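As you look at this complex, bear in mind that one protein chain is not there, while each of the others sits in place.
Should a chain be cited, it is by its letter among A, B and C, assigned in written order, with residues numbered from 1 in that chain.
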Amino acid sequence: MLETSLSEQAEMLREMLRIRLVEEAIVDRYGENEMRCPVHLSIGQEGVAVGVSAALRREDKVFSTHRAHAHYLAKGGSLKKMLAEIYGKAEGCVGGRGGSMHLMDPDEGFVAGIPIVSSGIPLAVGSALADKRTRKDNVTVTFFGDASVEEGVFHESMNFAALHKLPVLFVCEQNLYSVYTPLRERQPDRPLSDLARGHAMNILSGNGNDVEEVYALSTEAVEKARNGDGPSFLLFDTYRWREHCGPNYDNHLGYRSEQEFQEWRALCPVENYRNKLLASKCLQPGQEETWAAEIDAEISEAFEFARSAPLPDIESASLFTYA
Amino acid sequence: MLETSLSEQAEMLREMLRIRLVEEAIVDRYGENEMRCPVHLSIGQEGVAVGVSAALRREDKVFSTHRAHAHYLAKGGSLKKMLAEIYGKAEGCVGGRGGSMHLMDPDEGFVAGIPIVSSGIPLAVGSALADKRTRKDNVTVTFFGDASVEEGVFHESMNFAALHKLPVLFVCEQNLYSVYTPLRERQPDRPLSDLARGHAMNILSGNGNDVEEVYALSTEAVEKARNGDGPSFLLFDTYRWREHCGPNYDNHLGYRSEQEFQEWRALCPVENYRNKLLASKCLQPGQEETWAAEIDAEISEAFEFARSAPLPDIESASLFTYA
Amino acid sequence: MPDNRNLSYAEAISEGLKEAMAHDDSVFIMGQGISDPSSYWGTTAGIIDQFGVDRVMEMPVAENGMVGIAVGAAMSGQRPVICLHRVEFSLLAIEQIVNNAAKAHYVSNGVHRSPLVIRMVVGRGWGQGPEHAQSLESVFSHFPGLKVIMPTFPDDAKGMLIAAIQDDNPVIMIENRWLHYVNGNVDEGLYLKPLDGPRVIAEGTDVTLVATSYMTLEAMRAADYLREIGCSVEVVDLRVIRPLNLEPVFESVRKTGHLVTIDSGWVTYGVGSEIVASVAENCFSSLKAPPLRLGPPDHPTPSSRGLIADYYPNDVKIIKAVERLLQLDGEKVRGLLDAAIERNKQLPIDVADPFFKGPF
Partner (left out) sequence: MPDNRNLSYAEAISEGLKEAMAHDDSVFIMGQGISDPSSYWGTTAGIIDQFGVDRVMEMPVAENGMVGIAVGAAMSGQRPVICLHRVEFSLLAIEQIVNNAAKAHYVSNGVHRSPLVIRMVVGRGWGQGPEHAQSLESVFSHFPGLKVIMPTFPDDAKGMLIAAIQDDNPVIMIENRWLHYVNGNVDEGLYLKPLDGPRVIAEGTDVTLVATSYMTLEAMRAADYLREIGCSVEVVDLRVIRPLNLEPVFESVRKTGHLVTIDSGWVTYGVGSEIVASVAENCFSSLKAPPLRLGPPDHPTPSSRGLIADYYPNDVKIIKAVERLLQLDGEKVRGLLDAAIERNKQLPIDVADPFFKGPF
């Protein structure tokens, strides 16, 4: 497995922590009813977003889904613009047109979050095709959940990417559920990665809550893609802590057991990585607290920005229907 | 491998011969411009249609594609009504509404030919679901070509059938081409059956030009399905002799080589099976000629019927828009 | 009908499903998360308890496959009811809907049938955005072989749904999300509201308003305001978008001479266009002024409340349209408008107006 440098480790831990704190800040404030759009939080799944993005360059491109906050932030998307977007403000990353489900920051390579399940996957393949056609050595990543592989277009996209050896990574965050519905009610019992075998694709599976493992596997896949050796399918096991959409815990509803949740809770990607780095002395005691303070300040400022920003001008609603 | 009784062998050879002669009769007469609809002939692919159907009961159900003649006839569909349909006549199996691409004879269990690629596959799964729900022990077969597996809905259907262990057979006729486009320009290099492995499906692969092998594998899959042990994916290699759509040979166009064609031509499912049965003395010399004469008579009568049948009443065109 | 039969639209749907399922074993429901605790905003509440999972099919996230499977089952004698959380998810299944479902009967020369119902929900408000708020009734209604219904009131929601389930054709039922909270009196037991066309829900002599779904409630409210100044407004709830029976609309226009349509979806190539065209063809000499079409403006639905403030037609816009059409006394209308605008200002733009809770 890949050697991870000290600064990379620190960066990854800090970024996971940052995403966690942003999401928790959204949780704290969602009840104020000022963020008036659906939000799908990534709490518990930070390892995948951060591990994959750490393997990417700024020019590399990312497509995501309804659950995009972590991917957007990890790729370098502007926090202020993300929050302003969730607040429906003119300063939002898409001027309030999309809300949380339509994030984008193309300057940072976060091309788009697409809320229709699997609908962003072929876009990522098209982006990789464009790069191949224009001989750019970028890599494109498409993040999606375990339900996405049920949509036909996932397969259509995989087939084409494999056929043309396109520089694209298919990253599946297997969190066991589609909304409230468990995997076993939606797919037959087999390793989900067998689907990728059908498309003759390079397959890498790992623990999505172990950011170093995610980073190592992603780096391998990115190198392969960048060298013209084609796409990979990366399967990462992870778990969403809170409800599918919204800020709350919802284990009391009974669709998943408290025990299952607690088991995954114990596998927290942030906490475990911090403990590991502390144990191996790669992290100085107190460092995390310093970060947390910096991040809290950043978050406060960003919320202040988002909250005080003006709503978009109603006249602008009809702009950009056509280019 | 399954033992095939003498009468079964004879039946299968006779049926292949019949389908071949029907298709060749269409070839002979197509130039008269009286069959005014696209026709996709099955010449060269009779082994799959006959071998699979031989494993089915009358109540079992079949869905097919644009290339449906062989499947329809093998399942017991009325020849007269098929030809009348191709002639656009009122006595056609759907009264002239569909032509060759929309064949059906539900009384014989041939539910429908659906000309949109892969569009019939979920219908077959739905038919199997209905049988399961109503505790009928029928099996449903969906025939399709090697391009069908490129459509997403193929995967969506396979996933659902596997998940619910539905009594359905996915029968892929791998004839190397989609229209003029070879497999290698459409799919990465791997056994096509790997796709089915991704859906945890029972897989059976065989020589589609060997009707006994097709029959044996189908019988195995049918039994499994009827016993509630779920669906199978059957992959049969075969070859279409004539152009994709229409009566002619088209090797001169250069999209496939004359040599490739000749190699497959030598693997003629009818000829080889006849020779095998003759060699093993399962077929009496002269028997085939007797059959051919009977079949020719049947064909002449059916063409006569189709040709002389009236065109549908123009007033009836608007009927059956709603039930 | 006892008083306690005042139900929400969502409750009425759930009751309709239960009645239809109890009545006919071949009816079953399919959908993503169909058995989950949210029960499609309550519209499938209690169904598993009553009928068990055998009649409630949890589906993978694969809409094209789902609809195709439903069509196949329907052709085999089952009566599936598909539930989609948003209209948009059906876009993945249009091939199955318009080729197999809509044409199975026709192309089989009357032999096959595909009796299935596809419920589709239109999102509105709370930042739904461009891909969770489209109202696409005119798209589906272009296809012969499909039926398309949009009940507005709880009793219709129940009775038309049961009629749709018992219909031998594929029926698309489009529900505005905000209607789920609307209340009204609902009969007990199994009853059918025929899929036969519009209903005049308020009589009037000066102008005809034809609206669909949630827009019918806006039209009702506008009519109430206008009545205050002596303007007599007839409100027609379209109900069945295909097959389209416009006789009641023609009759109304022959009386009023004035027509305003209020669309739930985009105006261009929308439902109002078909109505206005048919009225122009059939009641030309009765029309005293050019008809007017209202509906959302010709751009995607933005998410922010700052951008949708002016997006949907409402009572104010309808009153203004009628003012223009009938050349009403501007002084008088100003009073109504001020009242309506003031009232609307008190309410958030992105959650359902409590006025519309009913009971109706």
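Everything that follows uses one rule, which is that contacts are C-beta pairs under 8 Å (C-beta built on N, C-alpha and C of every residue); 3 or more make two chains touch, one makes a residue touch a chain.
Remember, it's a predicted structure, so these values are computed and weren't measured experimentally.
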Absent-chain contact - pick from A:R97, A:R186 or A:R240: A:R97
Residue among A:A25, A:L123, A:L267 or A:A292 that touches the chain left out of view: A:L123
Residue of C:A202, C:I229 or C:L287 in touch with the missing chain, whole complex considered: C:L287
Full-complex contact with the absent chain, from B:Q259, B:S280 or B:S318: B:S318
Residue among C:W266, C:Y311 or C:F360 touching the omitted chain: C:W266
Touch criterion as defined above, residue of B:H102, B:K132, B:H164 or B:K224 at the omitted chain: B:H102
Contact footprint on chain C, counting only the chain that is left out: 64, 88, 91-92, 94-95, 98-99, 102-103, 106-107, 129-131, 134, 136, 138-139, 141-145, 242, 244, 265-266, 268-282, 284-285, 287, 289-293, 298-300
Chain A, residues in touch with the chain not shown (by the definition above): 63, 94-95, 97-98, 102, 104, 106, 111-112, 114, 116, 119, 121-131, 133-134, 152-153, 155-157, 159-160, 163, 319-323
Residues belonging to chain B that touch the chain removed from view: 36-38, 88-90, 92, 95-102, 115-118, 147-148, 150-153, 178-181, 185-187, 253-255, 310-314, 316-318, 321
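Quick note on the criterion: only the chains that are shown with their structure count from here on.
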Most distant chain from chain A, judged by the mean position of its C-alpha atoms: B
Between chain B and chain C, centroid-to-centroid distance (C-alpha), Å: 43
Whole-Å gap separating chain A and chain C, where each centre is the average of the chain's CA atoms: 37
Junction residues of chain C, two or more chains touched: 59-60, 62, 64-65
Contacts with two or more other chains, residues of chain A listed in rising order: 150-153, 185-187
